[in-house]
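Starting off with a structure, shown below.
Excluded from the complex is one protein chain; the other protein chains are retained at their positions.
Let's turn to subunit A:
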Amino acid sequence: MSLELYLDLLSAPCRAVYIFARKNSIPFEFQFVDLLKGHHHSREYIGINPLRKLPSLKDGKFVLSESVAILFYLCRKYSAPSHWYPPDLHTRARVDEFMAWQHTAIQLPMNKILWIKLLIPMITGEEVPAEKTEQTLEEVKKSMQLFEEKFLQDRMFITGDQISLADLVALVEMMQPMASNHNVFLNSSKLAEWRMRVELSIGSGLFWEAHERLVKLAEWDCSTLDPVVKERICEFLQKYK
């Protein structure tokens, strides 16, 4: 059995893994786990990943979750070009630093915007209080500033002249709010240029293919959402309120 990647490209971490595997011509079977249909809660998927999260990798009997771990694994196993995860001690540490920081500083707030601006109103029919929205938008603005000042600075890419895993992970996450028509790159031409550079480095074709499902999310007919899943989402949403 070949390498299997369990993905739904609505999820930023899934897009990072997908793009990396495709870009590096790593042969894999795309196992679609439909988040919108709640398939990540199916018995079948729980058997593969009891954490019920995406992405997951299955390589023979070896199952791995967490996109950062999966990216490192693929990088090493398939000997990806060294610029993805540079061997120099300091440069590598910068990538590690970003990969650690982004979980709470980038991924969380970017997803929050998507929920607040699109999914919550769509699924529950309720708008999120303006104060909460403002707070989240501020958080995102601050994170983008920190990203620019600390990680990108005046470089072409986070580590220097070439794209690395850090740029890939950063960009796919910053694309998440696009599905709710929120463009986080509008305030900084530096970041907008970096965004373009990363897209071109990946290849626009592959980049936009990976983002197709995300950008069409607003067209999703959420009346097809499984009522059990809807219930779970509404419970989970209490946390945001």
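To be clear about the criterion, a residue touches a chain if its C-beta (ideal position, glycine included) is under 8 Å from a C-beta of that chain, and two chains touch if they have at least 3 such contacts; residues count from 1.
Definition applied: contacts and distances are computed from a predicted model.
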{"item": "Per UniProt, the name of the complex member that is left out, chosen from \"glutathione transferase\", \"DELLA protein\", \"ER membrane protein complex subunit 2\" or \"Serine/threonine-protein phosphatase 2A 55 kDa regulatory subunit B\"", "value": "\"glutathione transferase\""}
{"item": "Touching residue (missing chain; options A:L3, A:I26, A:L108 or A:A192)", "value": "A:L108"}
{"item": "Hidden partner chain, touching residue among A:L3, A:V68 or A:L225", "value": "A:V68"}
{"item": "Residues of subunit A (touch criterion as defined above) contacting the omitted chain", "value": "50-51, 62, 64-69, 72-73, 76-77, 89-90, 92-93, 96-97, 99-101, 103-104, 108, 139, 146, 149-150"}
